[in-house]
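Take this structure first; my questions come after.
== chain A ==
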Amino acid sequence: MHLVYPLVLAVLLFGIGLYGVLARRNAILVLMSIELMLNAVNVNLVAFDMYLRDTLHAGQALTLFVITIAAAEIGLGLAIVLMVFRNRATADIPDLRELAEHKEGSV
Partner candidate 1 sequence: MEGYYGTYALVGLVLLVASAFVAVAFVGGRLLRPSVPTHEKLTTYECGVDPVGVGWAQVHIRYYLYAYLYVIFAVDAIYLFPWATVFDAPGFGATTLVEMFVFVGFLATGLLYAWRKGVLAWT
Partner candidate 2 sequence: MSVVLILVVAAPLLGAALLLLPGVGDRAARLIGVGATAAALVGAVVLACAFRRGRGMRFETDVSWAPSLGLRFHLGIDGISLPLLVLTALLTLLVAVHSLWNIPPGGSSRAFVALFLLLETGTLGTFAALDLILFFLFFEVVLVPMYFLINRWGSPGERGPASYKFILYTLLGSAVMLLGFLLIQAKTGTFDMVELADRHGAGMSHGVQVLAFLAIGLGLAVKVPMWPLHTWLPDAHTAAPTAGSVLLAGVLLKMGTYGLIRIAVPVLPEGAETFAPYLAAFGVVGIVYGSLVCLALLRDPDGDLKRVIAYSSVGHMGFALLGIATLTPQGVNGALFVNIGHGLVTGLLFFLAGAVKDRHGTALLGRLGGGMYGRTPRLGALVAFGAVAGLGLPGLAGFWGELLAMYGAYEPGAGLSVGGYRTFLAIAGLGTVLTAAYLLGLVRRLCMGPAGGEPAAGVDVTGPELVVWTPLVALTLVAGLWPATLLAITDPAVRALMGGS
């Protein structure tokens, strides 16, 4: 299989994820976008690993780690979102302004 197909897929996934991270307000959706980006990385890594015929399979090994990282991040991320939601009853990032600098000088 040609290397380009998975790469294009990865770039598309990454692009969608990046857009999500930058454009979405809801923390959960941002989290999902980040997962999308990480999966783009996985596609990339596996594709390169196959293409390079890496004897050490560094790409696949890294994929495993990325999966773990993604899992840990999503778990921790959800926990944090949950905590914020309990305190504020919102998970929209722009609504979280308590720590932000106020226009008329800081707190």
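In this section, a contact is a pair of C-beta atoms (placed from the backbone, for glycine too) under 8 Å apart; a residue touches a chain by one contact, two chains touch by 3 or more; residues count from 1.
If you want to know what made the cut, all candidates are chains of the complex that A comes from, given by their letters.
Please read these numbers as outputs of a predicted model, since none were measured by experiment.
Looking at chain A and the listed options 1 or 2, the chain it touches in this complex is number 1. On the side of chain A, the complex with candidate 1 involves touching residues 1, 50, 61, 64, 67-68, 71-72, 74-75, 78-79, 82.
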